[in-house]
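All remarks here apply to the structure that follows.
The complex is shown incomplete by one protein chain, all other protein chains being positioned as in the whole.
Naming follows writing order (A, B, C, D and E), and every chain is counted from residue 1.
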Amino acid sequence: MDQILSLAATNLLSPIILSFALGLAAALARSDLSVPEAAAKALSIYLLFAIGFKGGVSVSAHGIDAKLGLTLVAGIVLSAVLPLIAFALLNVMTSLSRLDAAAVAAHYGSISIVTFVAATSVLESSGIASEGYMVAVAAAMEAPAILSALWLISRGGGNGQRMDSDLWREILLNGSIVLLVGSFFIGWATGEKGLEEISSFIVAPFKGVLCLFLLDMGLVAGRGLRERSDVLRPGVLAFGILMPVIGSLCGLGAGLLLGLSSGGVALMMVLSASASYIAVPAAMRVALPEANPSIYLTLSLGVTFPFNLTLGIPLYVALATAMTGA
Amino acid sequence: MDQILSLAATNLLSPIILSFALGLAAALARSDLSVPEAAAKALSIYLLFAIGFKGGVSVSAHGIDAKLGLTLVAGIVLSAVLPLIAFALLNVMTSLSRLDAAAVAAHYGSISIVTFVAATSVLESSGIASEGYMVAVAAAMEAPAILSALWLISRGGGNGQRMDSDLWREILLNGSIVLLVGSFFIGWATGEKGLEEISSFIVAPFKGVLCLFLLDMGLVAGRGLRERSDVLRPGVLAFGILMPVIGSLCGLGAGLLLGLSSGGVALMMVLSASASYIAVPAAMRVALPEANPSIYLTLSLGVTFPFNLTLGIPLYVALATAMTGA
Amino acid sequence: MDQILSLAATNLLSPIILSFALGLAAALARSDLSVPEAAAKALSIYLLFAIGFKGGVSVSAHGIDAKLGLTLVAGIVLSAVLPLIAFALLNVMTSLSRLDAAAVAAHYGSISIVTFVAATSVLESSGIASEGYMVAVAAAMEAPAILSALWLISRGGGNGQRMDSDLWREILLNGSIVLLVGSFFIGWATGEKGLEEISSFIVAPFKGVLCLFLLDMGLVAGRGLRERSDVLRPGVLAFGILMPVIGSLCGLGAGLLLGLSSGGVALMMVLSASASYIAVPAAMRVALPEANPSIYLTLSLGVTFPFNLTLGIPLYVALATAMTGA
Amino acid sequence: MQTHQAKRVEITIEAIMQSRLTEALLKAEVTGFTVLPVLGGSGRSGAWTRAGEIGRASGMVQVICIIRPEKLDKLLEAAFSVVERHIGVVAIVDCEVLRAERF
Amino acid sequence: MQTHQAKRVEITIEAIMQSRLTEALLKAEVTGFTVLPVLGGSGRSGAWTRAGEIGRASGMVQVICIIRPEKLDKLLEAAFSVVERHIGVVAIVDCEVLRAERF
Partner (left out) sequence: MQTHQAKRVEITIEAIMQSRLTEALLKAEVTGFTVLPVLGGSGRSGAWTRAGEIGRASGMVQVICIIRPEKLDKLLEAAFSVVERHIGVVAIVDCEVLRAERF
């Protein structure tokens, strides 16, 4: 408990979290502070490239773990199953329509890469090692949740699903997946030598860039909360905090079963706990246009993301280290 | 005198100034060189975040100075009073209308944060220390000048002032103030430890980023001069160079009275000497739309900014060190 | 031969090339991965500024070489003459119209600065020195080829040429030339001391930035190939690979005659081998609007650029070191 | 296809006035609008471009409203109250729309 | 100068639907279109802005087609099939064009 608290306190006072808080506060106070869209996208490209590359280098250094395949499968299963849990929970806790509930559920099966990035940065600060291939697991967990949600709808007789080949391609070749997986392979192929060449670009300034990116996330989340917080009925709000905890426990179970390192277990928890706000919302707009985006965007970015960032990550890391006995 | 000259010479041959000169020359020669708007804004976000953060860290390291409060008050008073001096001077030196004169005056009470950044970078190169909280003083000096200008107009019976609550919020929660003050507090809260985490982002590349930003400022200033230099009647032009000198002397007096370090005095001079080109022009467009923006934009960005950057800063630094006996 | 192969292999497995390949593959697979236009332009501004600056610093360190003038003249002559060779070759190898052939020819006389940048980065990794002023030669070689192409057209009785003064200015004060030459002079003027101030911005992260830029180039090239590869008839395609080799041999001759260092010879080869895809296409749209841009854009960016990047550069470097006996 | 008469109102206005304008529009019961970025322009107050600008004093946006004809007057009054003292251009065009129930 | 009757169709649509719309347009033998960026807007589904956004779920674009009047119906049907279940606005204006042979 002590460890959790001290980790949470360190975490809360890190420049990264405070930058997010600054953005959130500025948006809620209706400041005109804003990061240009092109700059925000550039920051996200940098982060994806760097995190993928570093994951690949780490795999090239430690060799492929026999568990890589199993961990990927576990990630895919988690991503596919978590929406079912989320959907059941939403039916109990909220009065959302079947359509809205399925759309929300899809987000919680999928993952948020920034939450993952923030977690790796906490692990690094705490000197806890993790499997480099967790980046690949993150990528693998983006899409399956979408299929589960569409299946939930079709099972209910909805006519939402329009899984044309365009949509398939958009989901699987989604820019962030391609960049993450691509740079993972580049890092793997070029190894430590490649890292050396570009580490003063992708390692040294990484945390600072993350600060600016989280400033922007805070601005966007705050704007969302300001304009759409009316969708956050108590039940919905509670779901946004309960679900990541449940997800993290599923991730914990999977991580322990797989025998991952304590850092790996923590990241598995973070992935399971986090909710998508890029890939899944876009897929929902295409496949389930009648679902209300205000609900899933506000929940994912305005509630679950800040919760994970501030309290969740230290909690998951503490639990993971406690359970793995590290 | 020798010191001034050598400081000025070093200054003039720094990559920072030469980048500005390159931008200016390119725009005057009608090259199509341009920095995308989103990139320019991203650079300014970086600079504000870095300078605010570093100021906060410095305060956390040296503790709060008893003079912080007094210096803030002095800054606010200077910002409020300088427009009155500027207004009187404009009435004597130029034939600008009351409205245009008040609008110009507002700019000279407020401050230019890039001029401040350039000055801190000169101080650093010269190894002259300054109070970290001068960043907060800079933020405090942004807005009061606007009120003075509106008061000048209302006193003259003008119907310009429309200080609705929206305008208040826009001025006080202006993006650059919020970012500067916010990152100041983040730096303060996280201290040296926070700085260590992100210094390879906000310290190491700082000067290089400043070069690109000044390249852009040169392009914008040059374009302004090319298209609007007809507003620069001799009297107006002379004001644009005389006023910063007068402002700097007021800053010098205040800095000496407050007993600031030589770096602090120099920065107080720089703040008083510099003219706003972001916050105040926007406020003037809202509150005094009939005032001619060509005049204040060209004066502030095309005349006073280059003057301060090239000759003013070395002069102020030399004077400050001479008068504080450092 | 061994050296070529090993250099080529190292080159092919560098993060730089793999980033380009990732972009190319993503675009061909129709992923929605994209770099915002503003970010791509910002990256190119960074690269031009850095490469120009470093060239200038190197000249300031080693003094002006007596050969500078001659090398500039040689570059200008090559740029003017290579289009004539290209034009003749196109007439033999392809069935392009006179207009299209002239437009393509102009591109091959001019240069691609990214190819140049990639080559300097290969030279650096291999520890091969080169003349700093080669950057200036690169700038000098941008424009002459355009005049040759317009002369080819006017000789053929075409009414394409519209060399009004606006076009002259656009070509000669083209943003990338101005930035390259300007930062070259800034580097020259501020020397090692200037470099020290900003090296953690322009030196340390350089290769990493280049990776992201090449990712973007890959995306743009891939999109072009996807949408316009029908213009790549076999003859045209063969030209896109043969011409750089011929160009490089002309550059080799010139470099040897001038007695450049092995790195200098290699760069001269790279400049002669590379084809413009920024300055010349824009000039062609203005001066020869009837020429089909699909042909020259696809050839230059989709064929010759990747060829030079992957196979050309190691080949040229190997040849240059072999011939200069380094 | 079935189309319906409507008006397309295009208001080119200083970016700093955007929020004031859109608030006025919403008060005037305009059900929707779309904001387009503007790169530059020229008018009586000279030429301008946003390239490289960080300040918010220059720069405009275009606010486009598609409305039912009967709502035009109210919209124009709302718009006029905001642009009155400011630079800006208001242009109204007759148009037809699909899905009239949306306006 | 000699001008010719044409229609200007402006389709404001979610950015994620852009490629589906333009594919439908090309199938409907539309010879050309121009895509404009949109900064933000407001409608029944609330207000939005692209500032700082990296996600693709929010955000719209404007697709503008200038076409011969006789092609309008086919275009509208194509457009409608795409926007049907989605948010979006279609506005049609009479216009005149130079160089009619291009349409």
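In this text, a residue touches a chain if its C-beta (ideal position, glycine included) is under 8 Å from a C-beta of that chain, and two chains touch if they have at least 3 such contacts.
Remember, it's a predicted structure, so these values are computed and weren't measured experimentally.
The chain not shown here is in contact, across the full complex, with C, D, E.
Residue-level contact of chain D with the missing chain is found at 10, 12, 36-44, 47, 49, 60, 62, 73, 76-77, 79-80, 83, 89-94. Touching residues on chain E toward the chain that is not drawn are 1, 3, 6, 8, 22, 26, 31-37, 61, 66, 93-99, 102. By the touch rule set out above, chain C reaches the unshown chain at residues 34-37, 40-41, 44, 166, 170, 216, 219-220, 223, 227-228, 277-278, 281-282, 284-286, 289-290, 292-294, 297.
Keep this in mind: only the chains that are shown with their structure count from here on.
The chains touching chain C as well as chain E are A. Ranked by separation of Cα centres from chain E, the top chain is B. At the interface between chain B and chain C, two copies of one sequence, fewer than half of the residue numbers in use are shared by both copies. Multi-chain contact residues of chain A (touching two or more other chains): 32, 34-39, 41-42, 170, 200, 204-205. Residue positions 56 of chain D each touch two or more of the other chains.
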